[in-house]
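Working notes, beginning with the structure itself.
A single protein chain has been omitted from the complex, and every remaining protein chain is retained in its original position.
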Amino acid sequence: MFKKILIANRGEIALRVINTCRDMGVQTVAVYSDADKKAMHVLAADQAVYIGPSEPSRSYLHMDKIIAAARETGAEAIHPGYGFLAENAEFVEKCEKQGVVFIGPPSNVIRDLGDKITSRKIMLGSGVPVTPGLTSTEADTDIMIKEAEKVGYPILIKATAGGGGKGIRIVRSSGEMAEACSAASREAQNAFGNGKIYLEKFFEKARHIEFQVLADVFGNTIHLLERECSVQRRHQKIIEETPASGMTPELREKMGQAAVTAAKASGYVNAGTVEFLVDESDNFYFLEVNTRLQVEHPVTEMITGVDLVRLQLEIASGNKLTIDQKDIIGRGHAIECRIYAEDPEKDFFPSPGKIEFLKEPTGPGIRNDCGVYSGFEVPVDYDPILSKLIVHAQTRERAIAKMIKALKGYVILGVKTPVAFLIDVLTSNPFVNGDVYTNFIETHFSDWQPDISDADLARIAFVIDGMCGSRKVIKRISTTDEAATPWQTLGNWRQ
Amino acid sequence: MFKKILIANRGEIALRVINTCRDMGVQTVAVYSDADKKAMHVLAADQAVYIGPSEPSRSYLHMDKIIAAARETGAEAIHPGYGFLAENAEFVEKCEKQGVVFIGPPSNVIRDLGDKITSRKIMLGSGVPVTPGLTSTEADTDIMIKEAEKVGYPILIKATAGGGGKGIRIVRSSGEMAEACSAASREAQNAFGNGKIYLEKFFEKARHIEFQVLADVFGNTIHLLERECSVQRRHQKIIEETPASGMTPELREKMGQAAVTAAKASGYVNAGTVEFLVDESDNFYFLEVNTRLQVEHPVTEMITGVDLVRLQLEIASGNKLTIDQKDIIGRGHAIECRIYAEDPEKDFFPSPGKIEFLKEPTGPGIRNDCGVYSGFEVPVDYDPILSKLIVHAQTRERAIAKMIKALKGYVILGVKTPVAFLIDVLTSNPFVNGDVYTNFIETHFSDWQPDISDADLARIAFVIDGMCGSRKVIKRISTTDEAATPWQTLGNWRQ
Amino acid sequence: MEYRLKIKEEILPVEVETAGEGKIKANIGEAGFDVSYNAISDNRMHLVVNGQGINVYVADKKNGKDIFINGKSYFVQDADLLEQTKTRKKGLDADPTEVTPPMPAVVISVPVAQGDTVTKGQAVVIVSAMKMETTLTAPFDGIVTKVNVAEGDKVMPGDILVDIEKL
Partner (left out) sequence: MEYRLKIKEEILPVEVETAGEGKIKANIGEAGFDVSYNAISDNRMHLVVNGQGINVYVADKKNGKDIFINGKSYFVQDADLLEQTKTRKKGLDADPTEVTPPMPAVVISVPVAQGDTVTKGQAVVIVSAMKMETTLTAPFDGIVTKVNVAEGDKVMPGDILVDIEKL
């Protein structure tokens, strides 16, 4: 096992990796940019190396700086987290050349699967069903329009690189194609440094169901059951759970097999996720393989009792998987809610700023993978994820109740969060009934406004807080000026 | 199911019960004394009823006030937690008479099992092996001495009522008998309102292993595996775990059967714990039944995935157990450390006072059942337990590592705690090897002193904190004067 | 004491009288509230309102307080205090006439130059916050008289990114 690893990431996922390293006695090196001098991953690691300005391209995406930091500190391996360089084959090659172990699949596997075109071809070749659409990338809008007409609208423009909901646009008619293509391409270029796009069929009503896979260097490949990730806003998951509602043992068996086949066909090593769309008739289509630890991996850990980061390190250090498929048994039900700095009342618009106060929910069956703290200034430069709240209970019904309870005790002041929104989603009939599809939020919550049933109490609390107010004083460390609330100064804008 | 229950307790266990009630949608009523006006259970409950002065006899032990509070608030049932009235048959009778459900066994079962003499007779009658000793209570020191000589020294003086390490004395020779009897009796009188004592054989080197049992009103009785609770100071458990080290499937089967037999023989209903001593040849002896939720119940919950408080409420409301013995499967390993306000450098002497700062450890597999918060004044009037830190991991080795990590991040300033002591115990070879017996702490840690390897860093931090010091100011709510550190003003005393 | 407190667009009068130590009576419209309160920490209060315990978390913000109750956050403002500072802000609130970002952001591109004629709704600056792009558009037909930012600049709400002279 490694003695020391570098974590080429920030926020909650850097913390998550550090956490397991501490359990394993592995030393940790954090890297940080100007915006992150007081970030939580810097506080938590054994060492921290400054790698440059806040702009991702000059710090967290700067491959040479990161590899140099690993070499200087004697870190034997790099854990990329998700996002940033996690699925960057060039980075993995650089690591390979410099003798630093990359904790993830080999560069060629990342390249093949990261290119959605190649991955679709691999899957087609090994008998895994894929979504109808292009099998080549395309820059010419006219050709895109022609292809879209073959597949039939609506279609989805997707970046061939990356993930995380970036570089995606739904197109419902040829007139929208040009702008959608250029927006998706630009977003992809910014997010992944690669603006190539293609198209595939868009399913209006489908479930997003993915399988966690693990493969060691000896060819042992297993899956760790499914995750249901249909509830998404702006094409980005916001609630994930396992088991999936409506999943039958037969379908699980079939999809799990397909996931393992997909992993084997691509020569997969380490932890990965095979994503599928499942239509209303339980037909499933390969979407992509995420060649990294997934944001929503904790729900799998909660029901299987497995520590996926530990297994990532074990596999990367050349150890054999000590569990096989029959050891993977789900117990109970787990749900994750992503807590972003964003405003659900305003189309989930980002809400950076200072966390004035944070109180994390705690209790049996509650886990909060959190990357911020009271007083931390959430930078404008990075993804808006603050934390992930995960609950585990014996049944789905109880898990929902526990999640609602936990959310009601999750106090985050200073930035906007979707906490109240999530409570309403979890309370809604369609969610409770398991009627979740990728269009869930547009269908049921597009005009969501918070219920203000406790507004009277809030007014009373305002008065009482004023009466107790002398307890609050300016503190020396609160030197940062409070940012104005965005919506007070709302200019003329559109997304 | 009940719509509303009253919790006749305080501290972490009241919070624990409230937590499950929130999951279940059951309303909660707290009760509190003068010392607890700002206690965490008061903050957490839906309603709170003031029941009197700080002295337990005038508040938390005052049966009529508590039952009146339940009736006034419309609470249909009372959860007693542990300690206070949890094993008081008279209280249960009063509840029964007043039409308030007591969440626990019927009064006659509590009376039979709470009287250790009667319970020993019941077990002898049903074939469960018991420790050698008296089968009647005794107030006469001379008779005690005679009986002790029959059994052979060392013997244990025990209160026939109660538990929690109160009213217990080891006696190694007849000369110590008189003082031990009167001290044990007085302590028992204060703690349980009953000063009766008896004696039984004291095993110098034995394991304390207990089985969780559950029984519904329909006669379904199951056990939920064992807990190893050998690591004790002042006859009170401080580290508990499950599975027990050295437990074989055969012994587990035999002891589990004995536990179920013990429960059935006594007509047991609800959650209870059958305690055994296990000697070095794996002979086991019935010690007692704790007719309540046990402090250390969380380790059982962690490995079985069961919520014991939920099941207590289900059983008390007349529902049938929906799980049977074959559903009880342990997964992984769980350890609990009790965090008391006490000074491990000074014979675990109590350390009441204000919690100046509290930071609870968090992370996957970490649970902290906590009853205090930053700024809370820990009263002198009640048990010193502040919280229970519980970890769950795939193996014992990993659970130990996780617990050490969690303890290293468990910041409690203002009162003394055993955190540093616990880290040393968990790191020690005998603990790591599972060589745990009830004399573990006397044997290995009687002269424990904290290692001060970071003293240089502490000195440097002192200087730097002074340099940053202007950030700290007197706040309005910190009106309570800080208590002097006990050991600065140490008078002439002996325990 | 009477307060006029604003949440979202609604201003309601709140009548408050003290009723012993740590106790008040409040009236909002027809509803009456018997409240006792305890300050638990700088940001936390425990209220008992008509017998029910409620935990409230508070943070001071510019011109108001963020108040968290039971999973929901309310931005509460004192309407009387607000009116004193109203004139200064009125123009901005009523009808946006300036190109300013809705939140702290980074400029991605400026597709117009000084001297350009723009039409209402035309993209003039593209900014990004937390990886999400926002296109700021011309609020009316006009001529770009000055571009105040360049690619990579960090900008704040209130910053005028592009000056446009109305046609």
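We call the chains A, B and C, going by the order they appear; numbering starts again at 1 in every chain.
Basically, a residue touches a chain if its C-beta (ideal position, glycine included) is under 8 Å from a C-beta of that chain, and two chains touch if they have at least 3 such contacts.
From a predicted model like this one, the values you see are computed outputs, not experimental measurements.
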{"item": "Touching partners, among the displayed chains, of the absent chain", "value": "A, B"}
{"item": "From B:D216, B:E288 or B:D383, residue that would touch the chain that is not displayed", "value": "B:D383"}
{"item": "Option touching the unshown chain, where B:E204, B:E253, B:E280 or B:E356 are the choices", "value": "B:E356"}
{"item": "Omitted-chain contact residue, chosen from B:Y32, B:Y60, B:Y285 or B:Y410", "value": "B:Y410"}
{"item": "Interface with the unshown chain - residue positions in subunit A", "value": "30, 37-38, 42-48, 373-375, 475-477"}
{"item": "Interface with the unshown chain - residue positions in subunit B", "value": "55, 166, 183, 186-187, 190-191, 234, 341-342, 349-353, 356-357, 359, 380-384, 404, 407-414, 416-417, 419-420, 423, 450-452, 454-465, 467-468, 471-472, 482-495"}
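The working rule: only the chains that are shown with their structure count from here on.
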{"item": "Chain whose Cα centroid lies at the greatest distance from that of subunit A", "value": "B"}
{"item": "Chain pair showing more contacts of the two, B-C and A-C", "value": "A-C"}
{"item": "CA centroid of subunit A to CA centroid of subunit B, Å", "value": "41"}
{"item": "Interchain centroid distance [CA atoms averaged], subunit B/subunit C, Å", "value": "50"}
{"item": "Centre-to-centre distance between subunit C and subunit A (centres being mean Cα positions), rounded to whole Å", "value": "29"}
{"item": "Overlap residues in subunit C, where contacts from two or more other chains coincide", "value": "39, 42"}
{"item": "Overlap residues in subunit B, where contacts from two or more other chains coincide", "value": "475-477"}
